[in-house]
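Of the protein chains in this complex, one is absent; all others appear in place.
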Amino acid sequence: MNFDAILEKLINDTVGQSLGHFSSELALCVTIVGLLLVRLVSLDRWLPTYWVALLGAIAAFGLAACQMKQGGATQFLFTGLLVYDQFGIFFRLFLLLFLVLVIALTVISGIPDNEDGPDFYTLLLGATIGMMLMVSANNLLILFLGIEMTSVPSYVMVGFLKGRKLSSEAALKYVIYGAGIAGVMLYGISLMAGMLGTTDMSLIAERMHLLLSPEADGADLSVRSNAMLRTVVLASLLISAGVAFKLSLVPFHFWCPDAFEGAPAEVAGFLSVASKAAAFALLVRFCLALVGKDSGALSEHVYLYLGVGLGVVAAITATFGNLAAYSQTNIKRLLAYSTIAHAGYMLMAVAAMMVLVNSDVADAKLKAAGALEGLIYYLTVYLFMNLGAFAIVAFIRNQILSEEIKDYAGLGWQAPCLGIGMVFCLFSLVGMPPFGGFFAKLMIFKSLVDAGYANPFMWVVLAIGGLNTVFSLIYYLRVLNAMYIVPRPEGSPRVKFDFLPAGAYVVMVTLPVLLTGFFPYFPDRLSDTASRVANMLISNF
Amino acid sequence: MSALFAANSLGEFLANNVSERWGLALAAFIHAFILINVFALAPLIFIWLERKVSGRIQDRLGPTRVGGRFGWLQGLADGGKLIQKEDLVPAAADSMLFRMAPYIACIAAFGTFMLLPFSGGWVAVASDIGLFLLVAILSLEVLGIILAGYSSGSKWSLFGGMREAAQMVSYEIPLAITALVPIVTVGSLNLVEIAEMQTSTVFLDGWLMFNNPFTFIAFFVYFTVATAGCKRAPFDLAEAESELVGGFHTEYSGMRWSFFFMAEYAAMFVVSGLASILFLGGWNTGFGFIDQALAVTRYRGALELAAIDPETGLYLTNFYLPSFLANLFGMVVFVSKASLLVFVQIWIRWTLPRLRIDQVMMTCLKYLIPISCVLFLGATLWPIGVLHFAERSTVMPFFEPIQNKIERLKGVAQKSHDDAEEERAEQDSPVSDVKDERPAVELAPAVASAPLGSEGSK
Amino acid sequence: MDIGLNHYLVVGAVLFVCGIICMATKRNAIGILMGVELVLNGANINFVAFSRYTALGLDGQIVSLFVIVLAAAEAAVALAIALNFYNNHLTIDVDRGDELAG
Partner (left out) sequence: MTGEQFLFWLLALTTCGGAIAVVVSQNVVRMAFWLVVALGSVAAIYFLLHADFVGATQLMIYVGGTIVLLIFGVMLTASGPYVKIKTSPGDMVIASGVGVLVLFLLIGTVTAVDWKQAHRSLVGNEHAEYPPAPAAGYNKSNPSSGNTARPIGLKLLGVSLEDTDPTRKDAQNLSAGYLLPFEIVSVHLLVVLIGAGYLARAKRRVPVGADAVVETLAAPVPVQVGVYAGFWRRAAAMLIDGIVISAVQVPAALLMGPLTEPPSNAFVCVSSLLIFLYLAGMESSAYQGTIGKIIMRIAVTDTYGQPVSFLRAAARTLSRYLSGFCLLFGYFMALFTKRKQTLHDLVAGTLVVRRK
């Protein structure tokens, strides 16, 4: 095969196949350049830059939606660097929908003024591209690249209010922890890539299987396997430290409250949903890639250990998040701890999936897909309820210039739209029955029950999850207590909220929370999609 | 320096005659010795030149006292004076860094001579990424300056160091981009190859500067940026004596002070040499008939050197005198081109007033970077357009792809080499006797121990 | 003793651990960043060594190239944030940033 033939093949592969499937990311790239050009020719005096960003995001969303509709089989893009499957498309769609909503929120709340708009939206779009790489990564390099592309713009966004002491402190803490963990993670990647001789995640699965299967190579297997296994375990621990940092799981959660408190509410909302969703998608892919598809005796054990380990971390994270949230006085900090707790709940789904996927329980694959379905459903509902909460915090901040819970006194009566929206969001976050959060939690708990048959420890995790749900009610209610029960202090000016556009936005975001709870059609539709996506991934795997 | 020593490299030559281990060490030592001594001389000459030129420009005579009418010993006399001076370290300085800084600057500037070829094959390290490595090492000089500025414990020095840091970090970008403009034209980072490709057909047409309009402009941009990169006037903000006393070297005296200037003049020569390799034909004179003849001779010499004994599979080491002379001539041409550019830098220094720091930064960020980007883009697109045009028209016969020309010349050299071989084979039949006397070297001795797994399957 | 893969891996590990200690103990934000650079370099040595001695091949070198570029980008942002912190707090001591707690 001569050079020209290979080059032609490469061009065919890139232009003919990959670029088309990569179109939504490209749309975002083009939008970034567009934002720069708009400022270069001073068009931003007449045309507010958020229109450019919004248009680009909607275009990207449309492209992703087309891909979703087309469906199609799993294929590998760019000579195997990215994997293109239903799971990836779903998460891209998810991220882009969220991006559109966040841009709309920033337009209404006006946190980047028109002068800083191009900078802010460039960072926002850049981070989103990174997340989209994360969700479809099939190579350890892309994994690292995606995480860096997500993190580095996030650091700047957290410090976006550059004149504020809090903001700069938050950004500094975030960047220092983030950069450190990225380095640790890279070291893990280097060990894993060196051990397995490849950075390709599908090859990693194969070679892990070789490594774990006892009949691989005759002589002194135990010694060889042992040392090699230890290296791989060390490497995957270091890598998962990086992912855990993005997910704010417990030993690596410390950045989260500080960063959220210092950052504008819009940015905090973006980080709490988008970067978690991308990191979960990555975690699922990485966990599945790690152990390989064929079930040998040894690999089954590894799955089990991995699942139980994740379960332990999940239980600790949820408990810690809820306990720490209890004593908070700042609403953003409270929501940050609630984010940590929710990451714990969602991690329970991943743990259940890992325990189930290669177990000897009947219909193991189906049940594993169920756990994944729970995760996807939970993330979708979480998008709306968490974004709703942060949006309301941003709107209230614009009026009363405070984010302390005690300053929310009596606001529920003065701004009924925001108040009711907050009630819906918080109740859904707790997991109260008629809201979407209830069904989401139910699905995860159900898969935990299933997983319990494979390993009874998962029932312990389930119990801890249940207890946490009850406990979390207390601190969410404290916010509502402040908004409705405590009277507005004498002499404080009456707050006026216009329905348009802030109220309308709140309605738009909280409506899905309601719909996913009240009307069975929507959860069915959503859960159909989720289960399709989940089954696709598990069966392919 | 290969052809200087009747072997593919000095290391091989010594490895033959001494031992492999010590041969390499000796070769490294000799290379370093030659480089440092030859190029410590260059700054001396340029410092004298600077004084002379500035004198003339200011309507003075310049140095006349030491060394006859032209004062040519002035540089040496300066050196002697500086060595005798007391080596002061201010009380407020961080003495370790203060002492270290001049060496860093010097090592970076002199280190680049490793990679600078002086004629086809006369280069200490013939790296495939020569240009990249050279620019990388050159960029380390700034570290010495910054550390000097910071460790002096004086505010003037600090200001000088900060300015230098800001200026150098900014100017490295257009420097690298404009250096890439000829690279995209010839498609190689190897400095020897780049220069060899500029063999002219008629007159000056091979020089990359005249290859297309973008390289033409790129030369001037490169030269501006390189002048700034050596912190020469009008960009010498780091040592602006009218504002900062002496900038980063305010607190230095004696030999350490002179190290900075050795480094500066060495860097001037390096960037000028690079300019002449990248744009001005390197060691090619520009006259087609001379260049082509010399190139053929050099290729022939390389072939002689690379000849392999068919029986033993070892390198024969033939020495080919015409090639040696051609290289020597090339070196003279190259050094004179580079010196001319150094002269221009000196000339500019004594003609133009110094810019303000904000003007320096603005020139770079607002003008030079966009210009260099446009040039880079243009130089990338140009061949596509020209090839398209040249295929259909007979107007521009000299747009022959460079590679073809080189191949043609190499073919001529190969032919003459083969002819000579045949002739030799006819003349002396007992070939083996002759060969035995020649030193033979094992293949690729520098390749380190075999990689892991090589004993596995084979 | 022939120099092999393990020798380079040990150098990488030393760099990694030095970086970790540096990040853990320094209070100057820029000092912490230097620790990060050390950690990244430790990983990079691993990559290049694996590229030379194992089947990872050129991939290792390419990853290390990307890491160098990404590290430069990260350093630029981290430095901008540190300067911003300095402008607001008039110190670069990380421990002085204590307003976010709880």
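For reference, chains read A, B and C in written order, and residue numbers begin at 1 within each chain.
Just so it is clear, contacts are C-beta pairs under 8 Å (C-beta built on N, C-alpha and C of every residue); 3 or more make two chains touch, one makes a residue touch a chain.
Note that the structure is a prediction, hence the values are computed from the model and not measured.
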| item | value |
| --- | --- |
| Chains in view touching the one left out | A, B, C |
| Which residue of B:Ile34, B:Leu143, B:Met255 or B:Met331 touches the chain not shown here | B:Leu143 |
| Selected from B:Ala42, B:Val89, B:Ala105 or B:Leu133 as touching the chain missing from the view | B:Leu133 |
| Touch with the omitted chain, as defined above, among A:Glu148, A:Glu261 or A:Asp450 | A:Glu148 |
| Residues belonging to chain B that touch the chain removed from view | 21, 24-25, 92, 94, 96-97, 100, 104, 127-129, 132-133, 135-137, 139-140, 142-143, 146-147, 150-151, 153, 158, 161-162, 165-166, 168-169, 172, 189, 212-214, 306, 308, 313, 374, 378, 381, 392-395, 443-444, 446-454, 456-458 |
| Footprint left on chain A by the chain that the document does not show | 1-3, 6-7, 9-10, 13-14, 18, 22, 25, 29, 32, 36, 77-82, 115-116, 118-119, 122-123, 125-127, 129-130, 133, 139, 141-142, 145, 148-149, 152-153, 155-157, 159-160, 162, 191, 194-200, 207, 210-211, 216-217, 224, 227-228, 230-231, 234 |
| Touching residues (missing chain, whole complex) on chain C | 1-3, 5-11, 13-22, 24-28, 30-31, 33-35, 37-38, 41, 44-45, 48-49, 51-59, 61-62, 64-66, 68-77, 79-84, 86, 90-93 |
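Heads up, the rule we're going with is that only the chains that are shown with their structure count from here on.
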| item | value |
| --- | --- |
| Of all other chains, the one whose Cα centre sits farthest from chain A | B |
| Chain B-chain C separation of Cα centroids, rounded to whole Å | 33 |
| Chain centre separation in whole Å, for chain C relative to chain A (CA means) | 26 |
| Rounded Å distance between chain A and chain B, as computed from the means of their C-alpha atoms | 52 |
| Residue list for chain C, restricted to those that touch at least two other chains | 54-55 |
| Residues of chain A touching chain C in the complex | 140-141, 144-145, 148, 152, 155-156, 159, 162-166, 168-173, 175-176, 179-180, 182-184, 186-187, 189-191, 193-194, 197-199, 257-258, 261-262, 327-330, 333 |
| Residues on chain C engaged by chain A in the complex (per definition of touch) | 12, 16, 19-20, 23, 29, 32-33, 35-36, 39-40, 42-44, 46-47, 49-50, 54-56, 59-60, 62-63, 66-67, 70, 73-74, 77-78, 80-82, 84-85, 87-89, 94, 97, 99-102 |
